[in-house]
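I have a structure here, written as structure tokens, and I will follow up with some questions on it.
Note that one protein chain of the assembly has been removed; the remaining protein chains are unaltered in position.
Per-chain numbering from 1; labels A, B and C assigned in written order.
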Amino acid sequence: MKITAAEFIEYFKSVAEMIEREKDYLCELDRKLGDGDHGVTMSIGWQAVNQKLNNELADEKDCGKISSTIGMTFLNAVGSSVGPLYATGFLRGGKAVAQKSELTDQDLVEFWIAFINGVKDRGQAKAGDKTMIDTLEPALIALQDNAEASQNFTNAFNEAVIEAERGMKSTIELVSKIGRSSRLGDRSIGVQDPGATSAYFILSAFLKFVKEL
Amino acid sequence: MKITAAEFIEYFKSVAEMIEREKDYLCELDRKLGDGDHGVTMSIGWQAVNQKLNNELADEKDCGKISSTIGMTFLNAVGSSVGPLYATGFLRGGKAVAQKSELTDQDLVEFWIAFINGVKDRGQAKAGDKTMIDTLEPALIALQDNAEASQNFTNAFNEAVIEAERGMKSTIELVSKIGRSSRLGDRSIGVQDPGATSAYFILSAFLKFVKEL
Amino acid sequence: MKKLINDPTYVVEEMLDGYVKAHPNYIKVLPENDRALVTARTTREGKVGVLIGGGSGHEPGFLGYVGDGMADGVAVGNIFASPPPAPILEVTKAIDKGAGVVYLYGNYAGDVMNFGMAAELAEMEGINVEMVLGNDDVASAPKEEKHRRRGIAGELFVFKTAGAAADLGYNLEDVARIARKANENTRSMGVGLTPCSLPQTGKPSFELGEDEMEIGLGHHGEPGIRKAKLQKADIVADELVAAILEDMPLNEGEEVAVLVNGLGSTPRMELYIMFRKAEQILREKGIKIYRSYVGDYITSLEMGGCSITIIKLDGELKTMLDYPADCPMFVQK
Partner (left out) sequence: MKKLINDPTYVVEEMLDGYVKAHPNYIKVLPENDRALVTARTTREGKVGVLIGGGSGHEPGFLGYVGDGMADGVAVGNIFASPPPAPILEVTKAIDKGAGVVYLYGNYAGDVMNFGMAAELAEMEGINVEMVLGNDDVASAPKEEKHRRRGIAGELFVFKTAGAAADLGYNLEDVARIARKANENTRSMGVGLTPCSLPQTGKPSFELGEDEMEIGLGHHGEPGIRKAKLQKADIVADELVAAILEDMPLNEGEEVAVLVNGLGSTPRMELYIMFRKAEQILREKGIKIYRSYVGDYITSLEMGGCSITIIKLDGELKTMLDYPADCPMFVQK
């Protein structure tokens, strides 16, 4: 499969739409665990990204530039915890696909691996800490494992999203060890982590996107 | 009829009780017309009075002293609008029965006339302004008219209380012209004035008291 | 409504106890009356005494404004109730330095009677008293009946200017003149969003629908001129400023101070959003804002909403506004 820069942009727009739809749900989760703003923060960030996609980036052909601009736009719009995390992800992802106007299966695998590693590096959270890493880390492993085996990006990413979902759901039973919710101790059990949830939306939106291509 | 100083004290205690029971109702009326504190203010004032009656005044034989002390006690406990109004009433009433250890029919008539005139002088409100004067003024007239005619204080006071009730109820339809509620204009129509209501309680408690002697 | 209190009967006593313990080098209670508080600092012989007072529940009004450059003493009433004459008289005696005392309070029936009685008593003791009533609330009576208007947040400007004048050594007549000038040039109008409740009743002071506001609300929860659907801040600010300017027209080039006063539970964020619009309206009319005050200055317990106050300034009033002040709840350099 091949994804053009224009299609890459379309994908990010679909994330913005998805986040807008799920905003209240994400806030609801964060109200229980943190300060209740995760949906708002993601929405502010992705609306800013959407704005960029429709304007400065509308005709951008460099997928690397698209990703890194998204990262900086998101960061500058939101700050917050997710700003630096996703910004680092998109900057690293962008570096992995620098100056490419089309992305091959291989490029896409590299993009997502660099993206997730960027988030991990910035946040230093481990799987089990009840963060977005519980979604992203299993996806990373599945993607690495399946990319070579299946030789088909969509199948491999499908596996990654299945694992991501499992990871996201695993946060329900976890005690938070990092970030705002970590002060809750056992009271954090029973609620799915908002960041893990929105991270899942970002990945699943990509799966939906490539399936519909 | 004759009322002893001890009985006079009992009457005032019965007012304190009555106000305590009607506190919420008085606040409710004041919430609609003013700042919602009339029941609280009356309660604070009469509780302070009750305290005085049970202590410093417990063995007081001078009805004049009892009334003037009640006036100052009430005033110092509440300030507010009703503090100066009732304080002036009780000071004037006290002057009318100064140094008497028993009150005759004639004394009682003079006490209440002086009391009401004191309130009127202090507040300068007129009947129809939607204040306690709408209760007190008709009572004053009825008392003056009937005291001589009937030669019986209880009957005369009974007439006064009937007129007081009519006056109190008349405030429902009045537009407030004085005090806090006067800024309401037509929005003050439909609610009985709290001060007119508590003034009625004070008078009707006296009627009940003399009837039960 | 939930409150962090002990016994509702003693809220004022306990507040005062906490207050003087928190600020012992600012303020003290007079031994003669526990509702009579005066500055803990020595004031100059011959200085006009500035006495403020009113009901509790308006904090920082009124006890928060005792200090250098503001009031010398305060008489503290029950919640939303005028203090009786006794504490007013005690404060008067304590702060009179031979030059007389000016009473600054809001135009409410209760205050008028109690401060009036106290003034009579003070005069009997040979103390000259001048009284200046704040009546800045344009919503509380039409222009022709200005004398019936109640005093709300604009009283801050009366305290500030009179306090400065007294500190500057003005005589009683002049301090009163400046206080009156401040009041005459001050207009306010408020809006209520959510009620407060008296500790003793716990009941909301008024009822408003989830999407309603009360325009012209008094700062004890007295009903205003009308209920309306809650509008955007810009529209609300527009209505408040328009009512003020209709009552006190201002010409291009004139200078004012603006006060956006929170009623208790309105975040500063919202007050500054209201200020933003007020500033815009005035700027477009060529009116210059000389000073701004945005915050909780005279509140109504935890009431939601705010008022906008505008005072028209001349050179003298500017001098008084600029004068430093140092009180427990109000410091200006």
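The criterion applied here is as follows: a contact is a pair of C-beta atoms (placed from the backbone, for glycine too) under 8 Å apart; a residue touches a chain by one contact, two chains touch by 3 or more.
Predicted, not measured: the structure shown is a model, and the values here were computed from it.
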item	value
Neighbouring shown chains of the undisplayed chain, as defined at the top	A, C
Selected from A:Ser67, A:Ser81, A:Asn146 or A:Ser170 as touching the chain missing from the view	A:Ser81
Contacting the left-out chain in the complete assembly, out of A:Ala6, A:Val40 or A:Ile141	A:Val40
Contact footprint on subunit A, counting only the chain that is left out	24, 27-28, 31-37, 39-41, 43-44, 75-85, 122-123, 178-184, 187
Residues belonging to subunit C that touch the chain removed from view	2-7, 11-12, 14-19, 21-23, 56-57, 59-60, 64, 191, 193-194, 210-211, 213, 230, 232-234, 236, 258, 264-276, 279, 289, 292, 294-296, 299, 301-302, 304-306, 324, 326, 329, 331-333
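Rule of thumb we're sticking to: only the chains that are shown with their structure count from here on.
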item	value
Centre-of-Cα separation between subunit C and subunit B, whole angstrom	32
Whole-Å gap separating subunit A and subunit C, where each centre is the average of the chain's CA atoms	54
